[in-house]
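Presented below is the structure to which this report refers.
Note that one protein chain of the assembly has been removed; the remaining protein chains are unaltered in position.
Chain IDs A and B follow the sequence of writing; residue 1 opens each chain.
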Amino acid sequence: MDINFHQITEITSWLFFSYGLFICTGYFFSAIFSLIELRDYKKRHNFEDEVALLKSSNLPQISVLAPAYNEEVNAVENVRSLLTLDYPSFEIIIINDGSTDGTLQILLDTFDMVLEAMPYYEAIPTKKVRGVYVSKQNAYKNLKIIDKENGGKADALNAGINISQHPKICCIDVDCVLERDALLKLIRPFLNNEKKVIASGGIIRIANNCIIEDGRIIEVKLPNSFAARAQILEYFRAFLMGRMAWSKIDGLLLISGAFGMFDKETVIDVGGYSTKTVGEDMELLVRMRRMMQEKNIAYTVGFIPDPLCWTEVPQDWKVLYRQRTRWTRGTIETLLTHKRLLFNPKYKILGLLSAPYWVFFEWLAPIIEFFGLLYFTMLLAMGQIDWLIVGIFFSLVYSFSILFSLTALYFEEFSFQQYKKPKYMLILIGTALLEPFLYHPFVMWAAIKGNIDFLRGKKSWGEMSRKGLTNRDYRKDKPKK
Amino acid sequence: MKKRILIIEDNPMVVKSLAFKLIRDGYEVVTAADGRDAMERLKTERFSLILTDLMLPFISGSQLIEYIKKNIPGVPIIVLSTSNQDDIITDAFNMGVDDFITKPFSPNELSLRVRRTLANTN
Partner (left out) sequence: MNYLFSLFDSWPFIVKLNLILSILFFSLAIWLIGSVYYIRYTKTIMNIKRRELEKTLLDFISSYLFDENFDKSSELTKLKKTHINTEFNLKITIKQLLIFNENLKGASTEILKELFMFLGLYEYVVSDLKSRAWEKKARALHVFSQLYIKAPEEVISPLINDQRLEVRQQAVLYILNLSETNPLEFLNTLQDELTLWQQIYMEHSLKNSFKGEIPNFSQWTSHPMSSVVRFSIRMMSEFNQFQNIPILMTLIDHNEESVRKAAIHSLSKMGHIDLIPKLISKFKNETPVIKKEILKTINHIGSYNHLLALEVKEITENKSLYTYYSSLEQYFKSTLSIKLNMGDLTVKEAS
């Protein structure tokens, strides 16, 4: 009996250990790929001028789609900032998704908007559109406001897609602060590519505590709260290391809902955003990629690492918790909807690398970590712990995790260096040292809760569980990691 | 009395060249580096001519033009812009600007067109 027990613990320990090793190797390679891609990106774009683009009448026209739900406080300022984007030909479509406050009225008044009878084709079915408004003033010629019944963010974006007139759509959160050259940069992958480009995404930056005037970042500052600072590191890791590497091997599965550009025709072909999931941004890209591969058309997805889009992240632990449980559910829903991708060689990188990565690293990692902790507690209770060995194992995990965060910090310093004050760097390093204790367990637990929510929700998949959800997407907890 | 010209432009190099040229032509030159600053000046000061870019931080050139046409009509406007697409130029003229100069520009030609526009409005 005793020997048997030891064998089991040994095997289990080895299992946990190899999983850890597996993940670390993955992270190691993603860091290397990111570095190569970042260096290459900097070299490619350090001398080009944008004048020819600004003068061109051949640049694809863009529709910027921004759904708004109860945004009366910021809506006007955000629209004003969108109006000053540098791009030769674009339209801005604000979709008022049945706000219960004065969002619509304040926009109509400020920009002198009137109802326009405009026939349009509902390529993607949505909740009822009550009207489309355009401005009487020439200066706001490229602004449209759609007023529709509430249907959630995905539904609002779909309505925007139906009414948009241009071949490329840029979907953003209305409270995002965009840099002026955001469209000009994000369109780049669409221009210089021999393959068909179906989408391009950018890096999301954290705006908490930054000084913003009239919808423009004036000074980049570090947030005061630990939760927001930990998210800065998390975003560095996710974008500068994770997505950068995925874009190098063209395996990106997610373009943040807060900021991404898509080829409209392809989006319509796959039926637009899904209103049946809380992870509509990831689900859309996966569905688009899947269709392209099933149709056997050469295509690619672009990624631009410049800081172009700034957004507020939740500082409140409760809101953050809700955000993360939702992200987890969105991920699970997407992966299960598209489970046939998994290990399917027909889908190449998508099936053999991207989808397994999401299953094993994003979905299962917190669960395995949680069971690892349970297992440890069990051993502890049985007195089977050699504290010296625990200490050494722990120091390995800890050293790797801070090494990884510091690498991300190093990439930021090397590439874009947004946090100018040296003091900020010190604080971020401190955050990196503390994060594994104070922030990581919280996020892990939120992910576990997301799994539980998913299992519970699945039983009552019908309209009931959806109803309370629609407007949750609009809470201040939007950006995806 | 010297005629006052407001230059609204966010590229320091362009501002510098314009100011150099126009001051030597005998005008008084005021500059605004962004749309917000320009708006403040338009509300409090008086100008004989406005030279503006279209793509500006905070408030776009077309919003400024709309404001000028509504609140201080009669002040001539010359647009100096990188854009040279037909529809952008047509839009600007529809809003009532007096002249449209595209970048790259020739400082001598610009000074000539400023003089001509001022002569036409008097």
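Throughout what follows, contacts are C-beta pairs under 8 Å (C-beta built on N, C-alpha and C of every residue); 3 or more make two chains touch, one makes a residue touch a chain.
What you see is a predicted model, and the numbers here were worked out from it, not measured in a lab.
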{"item": "Among A:226, A:361 or A:410, residue touching the chain not depicted", "value": "A:410"}
{"item": "Residues of subunit A (touch criterion as defined above) contacting the omitted chain", "value": "17, 43-44, 46-49, 51-53, 55-56, 58-60, 117-121, 123, 188, 190-194, 389, 392-393, 395-396, 398-400, 402-403, 406-407, 409-410, 413-414, 417, 422, 425, 429"}
{"item": "Residues in subunit B touching the chain absent from view", "value": "11-14, 16-17, 20-21, 24, 103-109"}
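Methods note: only the chains that are shown with their structure count from here on.
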{"item": "Inter-centroid spacing, subunit B versus subunit A (mean Cα positions, whole Å)", "value": "41"}
{"item": "Subunit B residues touching subunit A - in the complex, by the definition given at the top", "value": "35-36, 55-60, 62-63, 65-66, 82-88, 91, 94-95, 102-103"}
{"item": "Touching residues on subunit A, where the partner in the complex is subunit B", "value": "51, 54-57, 80-81, 83-84, 86, 88-89, 137-141, 180, 213-214, 216"}
